[in-house]
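Every protein chain of the complex appears in place save one, which is left out.
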Amino acid sequence: MTKHHPERRQAYDEPLWWALFSAGGVCFALFVPSAVLFLALLLPAGLLPADALSHQRASSLLFGLPGLIFVGATICLPLFHAAHRIRHGLFDLTLGSDGTNKWLMYGAAALFSTLALGVVLLGMLR
Amino acid sequence: MTTKQISIRRYLPERDDAPFWQPFEVPVDDSTSLLDALHHVKESLDSSLSYRWSCRMAICGSCGVMVNGIPKLGCNTFLREYDAEIRIEPLAHFPVRRDLVVDMEIFLEHLAAVKPYLIDDAQQQEATETYRQTPQQLARYRQFSNCINCGLCYSACPQFGLNPEFLGPAALTLAHRYNLDSRDRGKAQRMPELNRHDGVWSCTFVGFCSQVCPKHVDPAAAVNQGKVESAKHTLIALFKG
């Protein structure tokens, strides 16, 4: 039966997106709850000690190796997680074509990940 | 004897262009299965009703229908579980031939594509030896080998509904089942099918397939373990060049 040639239609890129999606999913579940709680809820509400995130202390925490890890775990990997789910969500809602959506989503995730890492690196160089 | 009303979505292509709903009043007691109710309709109320069935004991996998929008086997679904309306339709995501009978050709094609049988070229030359398998080796694939090919998981899978070329839960589970079998040497032949977009990568772990599976096979787990295997396979292929 020569129905098709599966070996010619291998999705060599999908394992990469899935690995990034999975790693991002772990970060979204492990790190994002605490990050949202502290940085987006307690901090603006003034419930953290006054100088816990002063400009000076925040800079010293972010612009270093721990900052790179933080940005990777709360921005870069979760971005790829979100990109993957939005891409599949668009397919679920039959919006656009998957080929285009794919590159738009992962492209945007890569762009903003680079931006976030670039900001940290710039801060480290100062 | 008490009775209940069931509504069946009828489709008689030689008579009507479109399907229509037809209500039937059927006698019920605590042990009345949906299949019993369909038998009653065909024998006593309307002999033109078409549906598939065979074993009545959830092993042949032929009596799958949608009950209130959820894929079920008629033989192990009991009318006592339903208080209000009972709406019976042919299995979703398959073309309907007539009444509750669907065309499962595409499902069978997907099953065949993953070569769901033991492949062992070395053994075929001198096929007199019996295989030996330890309980641990059996345990690796046992859960995934209980599939009865009823197709309920395909009717539960929106990804198959959106893209009929997706190999789907049962086929990918069967591929994984044979890949896990210590007697099998056919993984290299199956992986190219799994590695495609229409292979494991179309699955988004909706998980409804595992909810509706009458044999508790957990196809969603098998498909996603298949993604891990596909990722490994791709990585190895990359290093080999």
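A few remarks follow.
First chain written, first letter: the chains are A and B, and each begins at residue 1.
What we mean here is this: a contact is a pair of C-beta atoms (placed from the backbone, for glycine too) under 8 Å apart; a residue touches a chain by one contact, two chains touch by 3 or more.
Note that contacts and distances are computed from a predicted model.
You can't see one chain of this complex, but its UniProt record names it "Fumarate reductase subunit C", from the set "Fumarate reductase subunit C", "DNA-binding domain-containing protein", "Cupredoxin domain-containing protein" or "Metal ABC transporter permease". Of the options B:25, B:46 or B:105, the residue whose C-beta touches the omitted chain is B:105. Chain B meets the missing chain through residues 69-70, 92-95, 103, 105-106, 109, 136, 158, 161-162, 164, 204-208, 211, 218, 220-221, 224-225, 227-228. Seen from chain A, the chain kept out of the figure touches residues 1-3, 25-26, 28-45, 48-55, 57-59, 61-63, 71, 74-75, 78-79, 81-82, 85-86, 88-89, 92-94, 112, 115-116, 119-120, 122-123.
Basically, only the chains that are shown with their structure count from here on.
Centre to centre, using the average C-alpha position, chain A and chain B are separated by 36 Å.
Residues 3, 6-7, 9-12, 14-15, 18-19, 88, 91-92, 94 of chain A are the ones touching chain B in the complex. Residue ranges on chain B touching chain A, taken from their complex, read 109, 113, 158, 162, 192-193, 195-197, 199, 201, 204, 227, 230-231, 234-235, 238.
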